[in-house]
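Removed from the display is one protein chain of the complex; every other protein chain stays in position.
For subunit A:
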Amino acid sequence: MEDSLLKLLPSLPSAIISDLLSLGVCVRCVFRFLNMRSVDFAAAIPSCYLLISHLQASMLDSGAQMNGSAEIVPKVGTDSEPQCAVENSAHTIDGGIVEPCIVCLGILQILDDNMHKESVSGTELQRYCYGAKQKIVEAAHKEGHEFDSFCLEVSLPAICVVRERALWYYLKQKYPEEALFSHNHETDHIVTLKEAVKWSLIAPLELLLGAKFDSNSLFRIALLYKHPESLAELDFLGGHVGGDAKRRRHGSVDSGPPAGLAAVAAARTAEAGESLTSVMRALATMSYDSFSRTFTWPPSKPITPCELATMCWRMPVFVGGRYLKYSRNISQSRWMIDDERMGEGSVQEVIGDVVFPPYKGDSYKFHAAGREDIDVRMLGPGRPFIVEISNARVIPSSAEIRKLERDINSLKEGWVKVRELRQVGIDACAIMREGESEKQKEYAAVVWLSRPVTEADFECLSSFKELELQQKTPVRVLHRRSPLTRPRTIHWMRCKEIKGTQNYFVLFLCTQAGTYIKEFVHGDLGRTFPNVGSILGCEADILQLDVMDVKMDFH
């Protein structure tokens, strides 16, 4: 037994401990109810036999020969099995499973694998009991996740908190003088089951997984404990639980289309969390009387322990950068009409095909700060984009990511290039979303006029500062967008001649995000007003358009 625990023993209420043990409360739950926050839950916890024998010994030592000391030999027997020094190997029942604790339903007992030898009609039968730790390690490695930190998400059966309440009332009633149990409710006065699970698992898992625990880690290990046997017991809460009880009767929430393990696990964790929260909310307002009408204490012995499902996944990781598009026949995202590909490819695919595979994720999404039309090039410093990878198994180093950038930029076709490719945080998504609507965009348009271009035209256009347009939703998108007239600002315009031509020039312009440039040039049946034609008093058309800059602090 741990020295620290041995030192504590003389100070512990031995009568209460042996009472709890004899009720079928596991040793860790005993510590929980005594609010023993200094005990190392992850260390080898003594079996109840060993604990009792030590308690007796320490009492004899200290000469505390009390009247009640004889009661410290409950049904559990004393040091009759001193070789069963560790909690887990105690009370085996058939199937090699520990007799489940009446409060945690085995959650704090079945932490390690155990080989049990049983004698069945003369032959030795070995049974294996899968502990939580081994299950987790197996799950974490099964899909090849590489990680150097992890976060535990524990979801517990709601019945456990009901059992805690029942045990609390039992203790209050039996030990009315005991200061430990003086509060009305156990809430905040015991070590919660979730805390105990984490304290019991984190340090050993750090060793077994060779990774650090970090509550912000993107690598998530979900422990989903369920206790189907006791689901009906929760119905006593009836109206208190409301929709939750209803959902339970209708079976679990449909996980929908296979959105990947992460989504399923998240949904199940949320579901379990919701159920636990609503039970806790119900208990918080439930009176002693109404609780006692529907539940008895001490809690009954469960037949089966909790079932544990473990799931591991990585929260989305983001790879950001800026892309350039030199083709007028490549769309930003894959564009299919009736299963027919439009254009020769997409920026999303060119980048995704290189960036996604090394992460070995389930899927990826491509986000960009706005988009240009298929026939518009993206030049200048490029357009910010983010590739969101769900459940990445591997996180490439920044050197490897730079290599991915080089790989994209050396593709034979060369229509798409990327810059500043790097891993970014989730905050980059927010910056990009905001920037999409707030920031300025610069364009270069090759404009044609129905009459020869003059120096006066250049002077006229460049004289405008903060020119406000009234722009009706362009006809080309009117079928799917709301019909509105939006004010849009052209911050400035500059012109450049194209030598050897009469009717063409290049118009550089900086506009408010959301301005439709093609429509500003050709007027869209006069639905964008003023437009280049109306300003210059002639017909204007646009030959080609390039995006020159998407201004955004995206680094």
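We take it that contacts are C-beta pairs under 8 Å (C-beta built on N, C-alpha and C of every residue); 3 or more make two chains touch, one makes a residue touch a chain; residues count from 1.
Going forward, contacts and distances are computed from a predicted model.
J.: Look at the options "Prenyltransferase alpha-alpha toroid domain-containing protein", "Protein Abitram", "NADH dehydrogenase [ubiquinone] iron-sulfur protein 1, mitochondrial" or "FAD-dependent oxidoreductase domain-containing protein 1" and return the one that UniProt uses as the protein name of the missing chain.
T.: Per the UniProt record, the undisplayed chain of the complex is "Protein Abitram".
J.: From the list A:164, A:233 or A:549, which touches the chain that is not on show?
T.: Selected residue, touching the omitted chain: A:549.
J.: One chain is left out of this view; which of A:379, A:392 or A:408 touches it in the full complex?
T.: Among A:379, A:392 or A:408, only A:379 touches the chain that is not shown.
J.: Residues on subunit A that touch the omitted chain in the whole complex?
T.: Interface residues of subunit A facing the absent chain: 324, 326-329, 379-382, 414, 417, 419, 442, 444, 446, 448, 472, 475-484, 496, 498-501, 503-504, 506, 508, 518, 522-526, 541-544, 546, 548-549.
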